[in-house]
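The structure appears right after this line, and notes come after that.
Yeah, one chain of the complex is gone here, protein chain that is, but the others are all in their spots.
Naming follows writing order (A, B and C), and every chain is counted from residue 1.
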Amino acid sequence: MDLVRIQKQDFSVSEEIELVKAASKSIGGVVAFLGTARDISKGEEIVKLDFEHYPGMAEKKLKEIRDAALKNFNIIEMGIVHRTGAIDIGENIVLIIAAAQHRNDAFMACEWAITELKRITPIWKRETTKKGDVWVEEHP
Amino acid sequence: MDLVRIQKQDFSVSEEIELVKAASKSIGGVVAFLGTARDISKGEEIVKLDFEHYPGMAEKKLKEIRDAALKNFNIIEMGIVHRTGAIDIGENIVLIIAAAQHRNDAFMACEWAITELKRITPIWKRETTKKGDVWVEEHP
Amino acid sequence: MVIKVRFFAMLKTKVGKEEANLTVPENISFDKLRDMLKKEFPALAEFIDGKSIMISVNQEFADKNTIIKDGDEVALLPPFSGG
Partner (left out) sequence: MVIKVRFFAMLKTKVGKEEANLTVPENISFDKLRDMLKKEFPALAEFIDGKSIMISVNQEFADKNTIIKDGDEVALLPPFSGG
């Protein structure tokens, strides 16, 4: 399984962590960020979410994020999985896992990577509320 | 299952996250720190680890950490699990999960909680190397 | 020369299609391409002018210095909201 993926189906956080941990026995700290679909956005009740991505370019950007994280932070491995398509409230959206010898490096790399993902990855979220659909334009 | 526990057996990161996520549908960002047993410590090859805790006091301190995190950070829920007894290389040691509406709060609370855990929780690690056993005295 | 133009998310809705082929002059500059896109897809003119969208060429972010070649894939990317 690829460490960096965009997929329709859900993922297992435990399995993704095992995939990342397989890189080295020197891993002592793993930090995972899991983004989930929450029921309220700017005071509006959300019914469901839909994600669209630019196939090819989105995957390429995620791979660039992993490469840059491995280069710029003292981490051993990183995995990134983002879902696309329809996502219900409470479901998983995105997972970023940073594994390092020491926890500080893992925290820094994970936090940087999710910020960078939101900045450069061509993925778009449509929120369905009781009033209708809207493509989300701002960064949260 | 209690959100804050010390136990001999391994835990599932996915199941622990589900336990924390059950608190609210408004959770949008979950940050998990997973500490694992690495094979090298200060240049020395580690064969295995053993953890001892002060039963009662250690659990009390972990609960205090969760209470303080819920009070001082803008998070919705926190879970803390620490293993005790013998732990092999690569295995899970500790898991801290912080769940919030927004990711920044979850990152801050999770990072604070693991630092605080190391500072105030009466848990001790014994490293077995090829040269013998040693109780670890310093904070990493 | 002919390039392919792709639309995503809200822009796809505005234009009413996912992609279009566009005939443009050889050696067209990036700025000229922006102007042509506004003329060809007037529904998007305000977004292109407002600079709220990014343009990619062959799946890389493009800017004034990007050279557009025959067969290139150009995409109009509204603000991202992944994660």
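One rule holds in what follows: a residue touches a chain if its C-beta (ideal position, glycine included) is under 8 Å from a C-beta of that chain, and two chains touch if they have at least 3 such contacts.
A quick note: this is a predicted structure, and the numbers were derived from the prediction, not measured.
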Contact set of the excluded chain (shown chains only): B
One chain is left out of this view; which of B:I46, B:I93 or B:A106 touches it in the full complex? B:I93
Residues on subunit B facing the left-out chain by the touch rule are 35, 51-54, 56-58, 60, 82, 93-94, 114, 117-126, 135-139
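Just so we're on the same page, only the chains that are shown with their structure count from here on.
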Taking each chain's centre as the average of its Cα atoms, which chain lies closest to the overall Cα centroid? A
Measuring from the mean C-alpha position of subunit A to the mean C-alpha position of subunit B, what distance in angstrom results? 22
Just curious, how far off is subunit C from subunit A if you go by their C-alpha centres, in Å? 27
Can you pull out the residues of subunit C that are in contact with at least two other chains? none
